[in-house]
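Shown here: the complex without one of its protein chains, the others still in place.
Chain IDs A and B follow the sequence of writing; residue 1 opens each chain.
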Amino acid sequence: MAEYNEKILDIKNLDITFKTIAGPIHAIRGINVDLMKGETVAIVGESGSGKSVTMKAAMGILAQNAVVNSGTIEFTYIGDNGEKETVDILKQSKTWIRKNINGRRISMVFQDPMTSLDPTMNIGKQIMEGMIWHYKTPKQEAYDKAVQLLKEVGIEDAEKRMKNYPHQLSGGMRQRVVIAIALACDPDLLICDEPTTALDVTIQAKILELIKKVQRERGISVIYITHDLGVVAKVADYVNVMYAGKIVETGKINEIYYDPRHPYTWGLLSAMPDLDTDDDRLYTIPGSPPNLIREPAGDAFAMRNRQALVVDDKVDAPMFKITDTHYAATWLLDPRAPKVEMPIELKHRIERMKKEAEDYGSTI
Amino acid sequence: MKKYVAKRVITAIFTLLVILLVLFILMQLMPGSPFNDEKLTADQKAALYAKYGLDQPVVVQFFHYVVNMLRGDFGVSYKISKNTPIAQLIAVRLPVSIAIGGYAVALGALVGLILGLIAALRRDTILDTLCTVISVIGVSVPSYVFALALSFQFGYKWHLFPMLYNTAEALNSSVLPSVSLSMFTMASIARFTRTEMLEVMGSEYMLLAESKGISGGALIFRHALRNALIPIITVLAPLIVDLMTGSLVVEKIFSIPGVGSLLVNAIQSNDYNVVISLSFIYSAMYIAIMLVVDILYGIIDPRIRLAKDDA
Partner (left out) sequence: MFKKKKAAASPIAAVNTYVPVDTDFVLKDDLSDLEIDTNFKAQSFWKEVSYRFFRKGSAVFGMIMILLITVMAIIGPSMNDYTYSGQNLAEKSLAPRVQGLEKIGIFDGSEKMNTINGVQIVNNYKDKGLDDTYYWFGSDNFGRDIWTRTWHGARVSLIIAVVAAVIDMIIGMSYGLISGYFGGKTDMVMQRILEIANSIPRLVIVTLLLLVFKPGMLTIIIALMLTEWVGMSRIARAEMLKLKEQEFVLASRTLGAGSFHIIFREVLPNIIGPIITQVMFSIPTAIFTEAFLSFVGLGIPVPQCSLGSLISDGFNSFTTHPYQIVAPILVMALLMLSFNLVADGLREALDPKMKGM
């Protein structure tokens, strides 16, 4: 495992609004995320919670109607002169980001490999494009490297596949190609936006394995964006739980899974399908994420929370510290709050998970 | 791809045959057709019938008809220019119409593409609004209104271009008609390009290309335009045909000696033979254009080009 001492990405107080016809949408409401070299961080939340927007901001590919109200995204990398540099991506011009960051230092794997490959360009060209663009790599060299990459991501007959168009490949193959494209310029950070959601269940595990393998071999950092806590459990070191444009709980993977504190995290964990549960009814979180056109005054989760306090409707909770690495934004952690336990079903479930982990010696 | 092309070609041929059949039937029914001329004596009629093979079974007649039409033997004109072979009439006029139509398509497609691109790339700016206004007006105002306005302003008032077509200075006198004809094509292409470009630019593969670091011209031309062009090509064919319709009027306004004015003349003077020959020419041209566009579409889109032939 790589050392966890160098900070590579540091997002502070990020706050983003989208201007739409229906009115401004306050999609990201002051979030903080940091990531060390070689580490894997997951951002978990329901769709529309702002996970993807955060990472698009880091890539400089936000939609045109997005306005960054405040915050910094500091990225540390080895510059062209061989020295360590730190830049605030939000302060850089689009041209600079395209030239220095995108593809070269941060790459992205998108959700749906059916739509994220250009249908009119063969995959060889799509892999080579970035190398030729950034490094002026000679064509033959780029070609050889592309073939190598295809082999690395586990595609057989790599040479033959170079000439194929996306529609000639299966979903899993396409996602492998997307990963190959992302790796083409040897980035330091890989952002995977729901990399397995659009794939068959049988393929999902294979793609996760592949990303893990690539990470191990190359020592790069990875950010997962997902709504699937099952995926998170398999891959992440740290977890950020995001709700309505805010991070509501953050911590090491074991802290989130075995000692969740935020009612929303309780909800997410309870909603994970599980074969062993005695309860025959599938738990769901009531309601749906709030529409951020009408931003709630207090805690955005209050109206869906079975353990809501009166204060939740009045003002949003700050981040309470639980351990050095574990924080949660819920008033339940305030000393004045009544003692509220997580739902009993969840408690049983966590105990079961812990026991299993001990039995099988897995990471969690 | 082979199968795709074969299918198109067969459809095209079949369509042409259907059109020929309709024309053939009309020819037989037409009250004013030469064979129904009441002044002819029985002997003369018999001679004519023999000459044109009308004494033979209908199927054979149709076969002869098809062969003649395809060979360009359309018979002779009866009213407009008595006993002149129609092929000859058309041969003189067709190049004029094709030239003007060609300029119009080229101009309209090019300007439309540029306008649409600008509108899409500068979305929701004043430039976008301007392009949208231009294209809405272009689609809504008929070509001959443009023709009249242009001829009034540039021809009548400013004497920049001739008001009427003049064979001696063909190029100069093609300017106004071509411009007025191109307006609709331009407007439609501009509109369509804008929509397609916006759709393509909002797609995930554009995001992926951007996240690779590709930017500027390479992003637009290599990824966006290439994908947007595919559907744009499909709308071009009907537009070219709309040009043919518009050209009737524009040819009248500028007194252009093209096939359009010939058709109008022929209809007004009931010269059926000419009308039917021109209908055939128009249809054949249209079918040919559609075929070319379809095949072009197949070449550009790898999804069709590489489709398995047994699929």
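Quick note on the criterion: a residue touches a chain if its C-beta (ideal position, glycine included) is under 8 Å from a C-beta of that chain, and two chains touch if they have at least 3 such contacts.
Small disclaimer: the values here were computed from a predicted structure and weren't measured.
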Touch assignment to the omitted chain, from B:I90, B:L107 or B:M290, lands on B:M290
Missing-chain contact among B:V141, B:A170, B:I233 or B:I304 belongs to B:V141
Which of B:A6, B:V22, B:A91 or B:V292 touches the missing chain? It is B:V22
Subunit B residues touching the chain left out here are 11-12, 14-15, 18-19, 22-23, 26, 30, 136-137, 139-142, 144-145, 148, 152, 156, 195, 241, 244-246, 248-249, 252-253, 263-264, 267-268, 272, 275, 278-279, 282-283, 286-287, 290
The missing chain sits against subunit A at residues 12-13, 15, 17-18, 20-21, 24-26, 29-30, 32, 63, 65, 69-70, 286-291, 295, 297-298, 302-316, 318-319, 321, 327, 331, 334, 336-338, 340
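The definition used in the following text is that only the chains that are shown with their structure count from here on.
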Cα centre of subunit A to Cα centre of subunit B, whole Å, reads 53
Interface with subunit B, subunit A side, in the complex: residues 59, 61, 64, 94-95, 98-99, 101-104, 107-108, 110-112, 115-122, 129-130, 133-134, 165, 167-168, 178, 181, 184-185
Listed in rising order, the residues of subunit B that touch subunit A in the complex are 123, 203-205, 207-215, 218, 222-223, 226-227, 230, 300-303, 306
